[in-house]
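Missing here: one protein chain of the complex. Every other protein chain is in place.
Take a look at chain A:
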Amino acid sequence: MILVSWINGFLAAIGAATLGMFASIGRVVIFALSTISHIFRPPFYPKEFAQQLLHIGYFSLPVVGLTAVFTGAALALQIYAGGARFNAEAVVPQIVAVGMVRELGPVLVGLMIAARVTSSIAAEIATMKVTEQLDALTTLSTNPMKYLTVPRVLAALCVVPILVGIGDIIGIMGGYFVATGRLGFNAAAYLQNTADFLEIMDIISSLVKGAAFGVIAALMGCYYGMQSDRGAQGVGKATKTSVVAASVLILAANYTLTELFFSA
């Protein structure tokens, strides 16, 4: 008897959690569709858009650069060590290039953007919600979706692919410095091998992933910010949830896009 009721309770909990998950996915999808519909209807706020380009793009450069250079460098060491077991040390430039451009560049930049941009968007908008600034915007005939969400999402869409491109290049350079400095590769040959091996599709996939991750990061920040509960706790929870959601979605989207681009 006890076992039966325990199992019932367990199943009910799973059911409730599953329903809750679908409900929140539904709300996120509705939010995304509403954002898209607002992109094309005036009024537009070019000044806010420009400001966000700067915030999301330019100010993220240092963290993107540092992440990429260290990752590229570590990657070169590991590939060299791993390759040495098969007498294949020479593949370092090719594998570093493919690894950075296809996967690590976009994923690491995406996660860094989730940490840096999603959190700050969520905290800012949640604070605005808690202090009635969103209500004030509405009463001043300004739609928060148009004034806050659209500029952030569009700016991320434009600027994160560029960040990913920069991250790819810096990551490859990180591998290059380690390979030429520590592992005895010839500098010119290393660059030549990298350039020969990379295909145009690799680069396109990298940038497409960047665009997708940028949109996810900005959208999650805005969504959870606007959903925030009241009080300082509400802001904290909104920020945390937005970063977790953005990170998980970025990794899931990365897998999906890799399947689309490379599995055929």
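The rule is short, and it goes like this: contacts are C-beta pairs under 8 Å (C-beta built on N, C-alpha and C of every residue); 3 or more make two chains touch, one makes a residue touch a chain; residues count from 1.
The rule is simple: contacts and distances are computed from a predicted model.
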In UniProt, out of "PadR family transcriptional regulator", "PqqA peptide cyclase", "Aspartate carbamoyltransferase" or "ABC transporter ATP-binding protein", the chain dropped from the view is recorded as "ABC transporter ATP-binding protein"
Touch assignment to the omitted chain, from A:87, A:141 or A:263, lands on A:141
Out of A:131, A:186, A:233 or A:256, only one touches the absent chain, namely A:131
For chain A, residues touching the missing partner are 43, 45, 124, 128, 131-133, 135-142
